[in-house]
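Omission of a single protein chain aside, the complex is shown with its protein chains in their original locations.
And now, chain A:
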C-alpha cells in the first residue's frame, strides 16, 4: 500500500545567513550579520528594533532594492541572491507591494493615477479600461474608491496612506513590505491602516511589517526583534 505523497509548498521567501556591510569612506560597518527569515503565504511578520538596527536595510534587501553581501535569498524556492537589475525590476513589479512611512504620492496625479503608476512601469501593458478596473478594485479594497479623482493635497494622511496601499496591491503581489506605514499617522488612523494590511494576508499575501509600535506588532502572526544585526 503506497502512502499518499505529501507536498510542502515552498515558502514565499527565505533568507539564510544574510549579511550586509556598509562600505563608505569610514570603516566598513556591519548592518546585518547572519539574518534568517522565512515567510509563508498568508503569514504576517512584524520586525521591531531600534533606529539604526538594520530594519529598513533588511526590508530593502527583501524588496530587491539592494543586494546582500553574504547569505542566500530564495523566493518561491528559487535562489535570487544574485539577480541582474532587469530581472530584479520585473520581480519587484510582479511579486512585491511596497508601503512606506512617507506615502510618496505624486502631487500632480489623482489618487487613481497614483495607483495606476504601478501598472505603467514598462512591465507589460494593459488597455486603459482594464487598468481603470484594476485601479478601482484596489481602491475599493482599501475603502476609498470614492476618492479616485482626488489629488493627494485634498486627502488626509490616512487616506493618502490607503492610496499608497492600493498602489501596492494593484498588481496583486504575493508579498507586502511595509516600512513603518503608521509612523506619520495618529493612533486611530494607524490602526485602520494596519487592519487594511492584515486583510491582505487573508487572501494569501505575505506581510512583512517594520514598525516601532509594539501594539501594531502584536497584531501580526510573528514578531521578531532585530538587534546588533540579527534576530533575537
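In the analysis below, contacts are C-beta pairs under 8 Å (C-beta built on N, C-alpha and C of every residue); 3 or more make two chains touch, one makes a residue touch a chain; residues count from 1.
One rule holds in what follows: contacts and distances are computed from a predicted model.
**Student:** UniProt names the one chain left off this complex as which of "FAD-dependent oxidoreductase", "histidine kinase", "Putative ABC transport system permease protein" or "Aldehyde oxidase"?
**Tutor:** In UniProt, the chain excluded from the picture bears the name "Putative ABC transport system permease protein".
**Student:** Give the residue, chosen from A:21, A:89 or A:223, that touches the chain omitted from the document.
**Tutor:** Selected residue, touching the omitted chain: A:89.
**Student:** Consider the whole complex, including the chain that is not shown, and state which of A:15, A:59, A:142 or A:224 touches that chain.
**Tutor:** A:59
**Student:** In the full complex, which residues of chain A touch the absent chain?
**Tutor:** 56-57, 59-60, 63, 65-66, 85-86, 89-90, 92-94, 98, 100, 102, 104, 106, 108-109, 113, 117-118, 120-125, 167, 171, 179
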